[in-house]
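Subset of chains shown; positions unchanged.
Each chain carries a letter (A and B) given by its place in the written order, and its residues are counted from 1.
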Amino acid sequence: MNELSVPTHRKTEFVEITELVQRAVAESGLTDGICFIYCPHTTAGLTINENADPSVAFDIITALDSLVPQGRGWTHAEGNAPAHIKASLIGNSLQVAFEQGRLRLGTWQGIFLCEFDGPRRRSVWIKIA
Amino acid sequence: MNELSVPTHRKTEFVEITELVQRAVAESGLTDGICFIYCPHTTAGLTINENADPSVAFDIITALDSLVPQGRGWTHAEGNAPAHIKASLIGNSLQVAFEQGRLRLGTWQGIFLCEFDGPRRRSVWIKIA
């Protein structure tokens, strides 16, 4: 298992980790297989979406904020219920195939750590098979 | 394939299945690999989130109820359209790595069967590779 460490800088933020994941694939020495990407946190998640225009991530964040607003009478005492809810909506694991040592992503796709309760240092676990 | 049977007791309920999944991993005899968890139902799903404070699951359920309310003019004739919609928002499959025979979950993470149209007896399928 490869453990990435990813710092985040805002309360809510999508941090692109495509190159970190690609490096883990390269270091594995395998040329062909599947890369499993796992977020071990309960107030962060993982998604794959467009990395060309940063406004896409911005709009996803805006949409999630409007779907799951702060201050709605959530019962979770730590005050970060929306972050937990968003994490379950986005999901915490991904799989991407690789061939000839390169991740097979679509043309416009990047892999993002979705921070919903930052800033913090987050872990992302990579397993290559 | 390991088939778990999980009873649910309410219309909407998150049932923690972490220990059941851990047992399936232990019984496989494998020490290192990936555990694939699959929900074969269309009105239930699977998620990973905090298992320390039950109010987290409660808040996720509340949020989904408010995002996908009953009685919105859904066309599905069986009356459980919201349960189907929630199932697709949450997702029906997960993967978790294991090492030395133990699931590699984050500190606060538990694995939950998400019942959206109970009470029923549900199946969860475990494949270990």
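The criterion applied here is as follows: a residue touches a chain if its C-beta (ideal position, glycine included) is under 8 Å from a C-beta of that chain, and two chains touch if they have at least 3 such contacts.
Quick caveat, the model's predicted, so the values are computed rather than measured.
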Full complex, copies of the single sequence (shown: 2): 3
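Here is the rule we go by: only the chains that are shown with their structure count from here on.
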CA centroid of subunit A to CA centroid of subunit B, Å: 20
Partner subunit B, residues of subunit A touching it in the complex: 1, 36, 38-42, 67-68, 74-78, 81, 84-85, 87-89, 91-93, 95, 123, 125, 127, 129
Interfacial residue positions of subunit B with respect to subunit A in the complex: 33-34, 47-50, 53, 55-56, 58-60, 62-63, 67, 89-91, 94-97, 99, 104-109, 129
